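Heads up: the structure comes next, in structure tokens.
A single protein chain has been removed from this complex, and every other one stays in its place.
The letters A, B and C name the chains in turn, as written, and every chain counts its residues from 1.
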Amino acid sequence: ENRARFLIKCPDQPGIVAAVSKYLYDHEANIVASDQYTVDPEGGEFFMRIEFECPDLLVRAEMLEEGFLPLAEKFQMNWKIMYVSELKNIAIFVSKEPHCLLELLWEWQSGDLMANIALVISNHETAREMVESLGIPFYYIPANKEIRIQVEQQQKELLGQYDVDLIVLARYMQILTNDFVKGYENRIINIHHSFLPAFIGAKPYERAYQRGVKMIGATSHYVTSDLDEGPIIEQNIGRVDHRDNEEGMKKIGQSIERSVLARAVKWHLDDRIIVHRNKTIVF
Amino acid sequence: ENRARFLIKCPDQPGIVAAVSKYLYDHEANIVASDQYTVDPEGGEFFMRIEFECPDLLVRAEMLEEGFLPLAEKFQMNWKIMYVSELKNIAIFVSKEPHCLLELLWEWQSGDLMANIALVISNHETAREMVESLGIPFYYIPANKEIRIQVEQQQKELLGQYDVDLIVLARYMQILTNDFVKGYENRIINIHHSFLPAFIGAKPYERAYQRGVKMIGATSHYVTSDLDEGPIIEQNIGRVDHRDNEEGMKKIGQSIERSVLARAVKWHLDDRIIVHRNKTIVF
Amino acid sequence: ENRARFLIKCPDQPGIVAAVSKYLYDHEANIVASDQYTVDPEGGEFFMRIEFECPDLLVRAEMLEEGFLPLAEKFQMNWKIMYVSELKNIAIFVSKEPHCLLELLWEWQSGDLMANIALVISNHETAREMVESLGIPFYYIPANKEIRIQVEQQQKELLGQYDVDLIVLARYMQILTNDFVKGYENRIINIHHSFLPAFIGAKPYERAYQRGVKMIGATSHYVTSDLDEGPIIEQNIGRVDHRDNEEGMKKIGQSIERSVLARAVKWHLDDRIIVHRNKTIVF
Partner (left out) sequence: ENRARFLIKCPDQPGIVAAVSKYLYDHEANIVASDQYTVDPEGGEFFMRIEFECPDLLVRAEMLEEGFLPLAEKFQMNWKIMYVSELKNIAIFVSKEPHCLLELLWEWQSGDLMANIALVISNHETAREMVESLGIPFYYIPANKEIRIQVEQQQKELLGQYDVDLIVLARYMQILTNDFVKGYENRIINIHHSFLPAFIGAKPYERAYQRGVKMIGATSHYVTSDLDEGPIIEQNIGRVDHRDNEEGMKKIGQSIERSVLARAVKWHLDDRIIVHRNKTIVF
């Protein structure tokens, strides 16, 4: 593929678009899609995502990146170029409930998840068969509060070994340490089974049922050291009524969780998400 | 009209439906719609709403109600019959933002709100013209924390004078005292401009914007002494993204608030809502 | 299980509910859920679905049904009792695209599809592995216009052999003959990949793209001899925009198809659907 994505973040000032688009033009790159956003028109932050095509892209990549340095410096840019042909390596963490894992495997099988599912790590054996039947390595690492450090040590070794770019917590019910999280900043996506910030923490469906809400939801977000407080990527909801008990809400919720997590993962893989403070810009 | 609604709440046991439907049949009533719900199959609470038609209903009403007493006693029923021809009297409370009030007035004008809007009470003069132009009495009662008791005294007198059955808080930004609320149990409907229980309290759009949510919502609920904790009647949401600032969220939210409040008020007027503990059953 | 569902269809007249509920009470049946609907208040058709529990239900079933005959005659009822413990046998027909089949298999695996998936019939080999790996018989019957009669003969034999109650066309791209359809009246559910009656017939996504619609949809319906004209059970839609080409619409559409078909099949299995002329009443 000769396609890549240019992600830029810098203080807003006139001339950024002109400079970048001229640079790409001078390198024979054709802009396929372009999005930009300024947080605050007056002296705010500027964000841009440009998808472009360029003949012999991989041959020129180094030149393209090095040549950009002066411009990047001039505009104080935080930037990167992501090459579509370089598939990201994903690790999926899962506990007992397999629905989110299954959705991802399914999307992957039908060619809609442009990534390499490198491995699945679980603190249960439940999902082994479905994972291994697809030729994906499955690692069973029992986990609990007491052995958290050792468990994460094992996990980190595997993540390093498989050169993992993105961790997806597909209903992984263990809390990660700050230390672990910091090693994968904005690269761990979690699905929380409520419409955040409602029902932060454990047992959201139970609490939703107790509260008598008329809609339940799910939220995918990047994981930070504050539980369920990381930048939200995507949310959705489903209707419930008085006939739906906790179990019924859970069933309805599972199908929301599946699609909300899959969408977030795809957007991440498409380099559509830029994190700014505790929010996401999704282009 | 010869139409009425029978609302029943009692401990579940076999034979309730048979007894009630036989009673109605013996009084020449034809059942038009019927809904029932049991909280818990084993020894739970039973709820029923029957809509029926009966020739000369208003003539027979007294007889119909008195004749039911033995059955009601036998099954330990909490019950009432609501006659469709007896329109409920509504008082609408509003502060500065008129969108929810406008929606209700509009529905009422086009004949979709089967009630008598008896009066509008506001702590601002903003809405006077649009209310009075429809021939509805408008009362301006300035309000703030310090004079709460006196204000509510004035309001209660008006509510009594107009024989009000239902109070609708259409973005009324004053907190009501427990004393006031108790006088209208399950008869005050509020619209809260968030997806409860997220963003309880003041400035939900501001906090939604700060949190970076991808959806905002509105919740209509009965008012209890716990702020924003009363039984939820209806909720809905709308999508937002990083381009929507607080002001943009507010705009999107207003149209959600309008429809969520109007739906709740109509369901109440149709006697579709039964409150059970801190939840609603909406038939 | 001691649970069953009573489905009734008869000319509306006073006393039906009283008679049926008394009958159930006399047989010690406790009504768990009850829904009714009258097409036209004046001399219209009456429909009822009662879910009830009764000790030793299967032992009493015969007696319960026979004893009801006089009442059924009196009210000219079209009725049946469906026993929850008697799982229905499903045959799934599928062509190349497996997404709807997969959704059904998945729901079935997680215990949410209360039925026996008796067999899968396909005019392609694509799905064999995933079906057989679950221990479900898979039959490959190549099909095309010319050999329709013979193909259907083979299919009918299999359906008879497995005592099939419900046929689900999970993206089966062959047209069925009138003769075949008549043998399974209101027992063949199809998923059409458009928001009917828009884009009846072939290639709906292609035509949706050509027309420039902003939403695409899916429709599940009972199959009749008029192509895509049978009674609609459920519909849903998804948003698209100018960036979505035909392929993109198809992807978005597939996830709508999956959920719309699964919902329709579950409602059928729960005996919630009554067909009246060319419409469905879904209780």
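The criterion applied here is as follows: a residue touches a chain if its C-beta (ideal position, glycine included) is under 8 Å from a C-beta of that chain, and two chains touch if they have at least 3 such contacts.
This one's a predicted model, so the numbers in the text were calculated from it and none came from an experiment.
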Taking the full complex into account, find the residue in A:Cys10, A:Ile31 or A:Ala61 that is in contact with the omitted chain. A:Ile31
Check the options C:Glu51, C:Glu234 or C:Asp271 and report the residue that touches the missing chain. C:Glu234
Given the full complex, what residues of chain B touch the hidden partner chain? 99, 102, 106, 110, 112, 133, 251, 255, 259
Tell me, which residues in chain A touch the chain that this view leaves out? 14-15, 17-18, 21-22, 24-25, 28-38, 41, 53
Just the residue numbers, please: which parts of chain C touch the chain that's not shown? 37, 195-199, 211-215, 217, 231-237, 241-243, 278-282
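Convention: only the chains that are shown with their structure count from here on.
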Which chain's C-alpha centroid is most distant from that of chain B? A
I'd like the Å distance between the centres of chain A and chain B, where a centre is the mean of that chain's Cα atoms. 42
When centres are defined as mean Cα positions, the distance from chain A to chain C in whole Å is 38
By the touch definition above, chain B meets two or more other chains at residues 37
